[in-house]
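I'd like to ask you about the structure that follows.
A single protein chain has been omitted; all remaining protein chains appear in their positions.
Labels A and B are assigned to the chains in the order they are written; within every chain, residues are numbered from 1.
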Amino acid sequence: MSEEITAVADHHHDDIPKGLSRWLFTTNHKDIGTLYLWFSFMMFIIGGAMALVIRAELFQPGLQLVNPHFFNQMTTVHALVMIFGAVMPGFVGFANWLVPLMIGAPDMALPRMNNWSFWLLPFAGMLLIGSLFVPGGGPAAGWTIYPPLSIQTGMGMDLTIFAIHILGMSSILGSINIIATILNMRAPGMTLMKMPLFVWTWMITAFLLLAAMPVLAGAVTMLLTDRHFGTHFFDAAGGGDPLMFQHIFWFFGHPEVYILILPAFGMISAIIPTFARKPLFGYTSMVFATASIAFLSFIVWAHHMYTVGMPLSGELFFMYATMLIAIPTGVKIFNWLATMWRGSMTFETPMLYAISAVALFTVGGLTGVMMAITPADFQYHDTYFIVAHFHYVIFCGSVLSMFGAVYFWLPKWTGHMYNETLGKWHFWLTVIAFNVTFFPQHFLGFAGMPRRIPDYAQQFTEFNMVSSIGAFVLGFSQILLLINVVRTIKAGQPASDQVWEGAEGLEWTLPSPTPYHTFVTPPKVS
Amino acid sequence: MSGDHGTYYLPDPTKWPVITSMGLFLLALGFTLNIHSVAPGPWVMLVGALVIVVMMFSWFGQVAGESEAGRYGHQVDTSFRMGMGWFIFSEVMFFAAFFGALFYARIFSVPWLAGDEVLWPGYEGGWPTAGPTGANYIGPDAHEPAAGQFSSIGALGVPLLNTVLLLASSVTVTIAHWALKAQQRGRLAFWLLVSVVLGFAFLYFQVGEYMEAYQHLGLTLGSGVYGATFFMLTGFHGFHVTVGAITLTVILVRCLRGHFSPDNHFGFEGAAWYWHFVDTVWVGLFIFVYIL
Partner (left out) sequence: MIHSRLRRLISWMPRALVGLLVTPGVALAEWGLNFPRPVSPIAQEQYDLHMLITWIVTVIFIIVFGIMFYSIINHRKSKGVKAAQFSHSTKAEVIWTVIPTLILLGMAIPSTKALIMMEDTTESNMTIKVSGFQWGWHYEYLDHGIEFYSKLSTPRAQIKGEEPKGEHYLLEVDKHMALPVGQKVRFLITSHDVIHAWWVPQLGGKKDGFPGFINEFWIKPTEVGTYRGQCSELCGKDHGFMPIVVDTMEQVDFDAWVAKQKSAAPS
């Protein structure tokens, strides 16, 4: 013990550890946030590369580049990598960086566990991506890994199951940390209803994670025992039911959808008021809308399963409950519009991203309403219409918001302004290419193209070509983001402490770049 | 940076999390290799498990040391409590998935299959059942069933005894807690020891029950959806009892070494909460798996 105490005495405020061990062993929320964000970006590139394999194969009818089994592995692993590797860790990265700064805390509540939640991820990632290289290949049953199809695949599926277990652990530990930080570490005077909306949305997200991730872990555990230990959970011959997996999976899966979007709502709610130079409209209703979306997310899961042959009463219940979600979601969108209304707006890159996230998320939300309508969904289900829908929601809602957030907070973190011209190029290329890629997919769905097929009938050719071209532009545009971020970290115009004229909140009261340790003595919030 | 920054204890950089993650990775990888009979599987698993055991001693030891050195203020204590509370909540949801499977099978899938005269003519359902192609159920505690038959474990034998053991251990842990708060170290150690013994006794009977099921009742993991849910729920619970009992043992050792004080004993309480949780789940199991 005495050794440690002397070590402590040697440490001073910004005596930052050096080298690899800094990143491996760090307990600092900013370091861990940075790790999460780089990990997320790496996964985003890997998952994106898989998407390009998919789009390249779909450029024209016929089998050109890959065989159908590998194609299925690509769709499956693309989704898993993007959801569990890119979007979720990206959000946790922002939470790590921002939650302590926004509530005036010296660090996360449980710093060692914080390190653990991060370092679980690369190992889970190795299992997941490594599964592509084992005999029999990776999981090829879609990211929803429905049995009995997922019972058929080889070793890759087992690695995926364990990857999901470890990813789930990481999410649960991360959520516990975020909840404890928010509930226990707020500066004096920072009451719950004074917290920035990003903190609120993350706290609600953390509750969703705590309730949903263990259920997924349970589902894949049963899958594992069905695969190898002779159980019959999902086998009718033994009294089980493949459909049971779908119910359990989507009980996790629907809250998961909101896990992937709620923190983005918080980011948008920080960015729009800043550049409109006007307070966020309807803060209280935003908080309640978020909470009601979270609650509803637990009673709508079967809308992913309208075609499985549910009893009529079940279909009606899930249709009505799903339609209800449109109401709080609408409230949020209208609140953002009202925040912009009669503001004094400027359109720097973060604002462009936030506005486009709202606009295009609205497209995804509206197609979501269409799919809530059960009878019509019998036609939409498992077509490209749903592919378009969830990319509008997850790419536009979540990823565009994160892009905006990177540009928004990067000057604060690094002390340097990013390159605005490059940022705008990144924005326009991304948004235009995204729409070129995914808007035509709505029509493909209407026209009857099923999803998850490596080859298609000829009437779908044109739209698929457009979509593939868009996808490649979209993918390669992301190099601009990388260049911009690296340049900003290394050099760039010095940023002021306030950074943005309209910025408000505790994090903007700190110097830019933020010192290694902040709010060691809690600030007073009036 | 420790201690010297404000009031909240911020720990130094630590190597244990990344090592633990590696251990879990090896464990998972080894397990997968094992399932597929790839040669180094068991060794990889063993290394992974060893890493995790070493981590537990070192990491938890460090935390216990810091706690006894008085580094943790009231606020850190609250963080720990919240952490443990929400962790238990996530465990509840984990069990919920398996209970969900049980209810789904009993309420939906088995009656549906029983009502299906096209695919499964002659299947009558009921509970316990091993499904339309599985073994026939011949009532509880029927020893040495013929081929194609299976029995189940009646509620009133070992399961009832185990219920009593576990409920009693929850009471004794609480008595130990009172003793800790009243500074009665002798009583604390005694009642904690009793709890640990009760916990391990539970496990002993549980293992016996499994052996009985496999050797004499024809009830295995493969006994259709009944066998699957029975062993998954009781097995997962048994795993939690094992973890809980080991934790209580560690806490007992710490008590004997003079750790914990009336107002600083989160470690004790965390273990006790976990124990009560395990106990509560058992009550649910006893009702839904054994009685109903």
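The criterion applied here is as follows: a contact is a pair of C-beta atoms (placed from the backbone, for glycine too) under 8 Å apart; a residue touches a chain by one contact, two chains touch by 3 or more.
Since the structure is predicted, the reported quantities are computational estimates derived from the model, not experimental observations.
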Please pick, from A:W38, A:F229, A:F443 or A:Y516, the residue that touches the omitted chain in the full complex.
-> A:F443
Which residue among A:K278, A:H303, A:H416 or A:H517 touches the omitted chain?
-> A:K278
Contact partner of the left-out chain, one of A:M126, A:L183, A:I299 or A:I373 = A:I373
Note that chain A touches the absent chain at residues 60-64, 67-69, 72, 140-142, 146, 148-149, 152, 235-237, 241-243, 276-285, 307-309, 312, 315-316, 319-320, 323-324, 326-327, 330-331, 333-334, 337-338, 340-347, 355, 358-359, 362-363, 366-367, 369-370, 373-379, 381-383, 443-444, 446-448, 450-463, 465-466
Residues belonging to chain B that touch the chain removed from view | 112-113, 116, 118-120, 132
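One rule holds in what follows: only the chains that are shown with their structure count from here on.
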If you average the CA atoms of chain A and of chain B, how far apart do the two points sit, in angstrom?
-> 32
What residues on chain B touch chain A, complex-wise?
-> 1-6, 8, 10-18, 20-22, 24-25, 28-29, 31-32, 35-36, 59, 65, 69, 75, 78-80, 82-83, 86-87, 89-91, 93-98, 100-101, 104-105, 108-110, 112-113, 119-120, 129-134, 220-222, 224-229, 231-232
State the interface residues of chain A toward chain B in the complex, per the touch definition above.
-> 1, 4-5, 7-9, 11, 13, 17, 21-22, 24-27, 105-107, 109-113, 115-116, 118-120, 122-124, 126-127, 154-155, 158-159, 162-163, 165-166, 169, 172, 175-177, 179-181, 183-185, 210-215, 217-219, 221-222, 225-226, 228-233, 235-241, 243-244, 247-248, 251, 517, 520-522
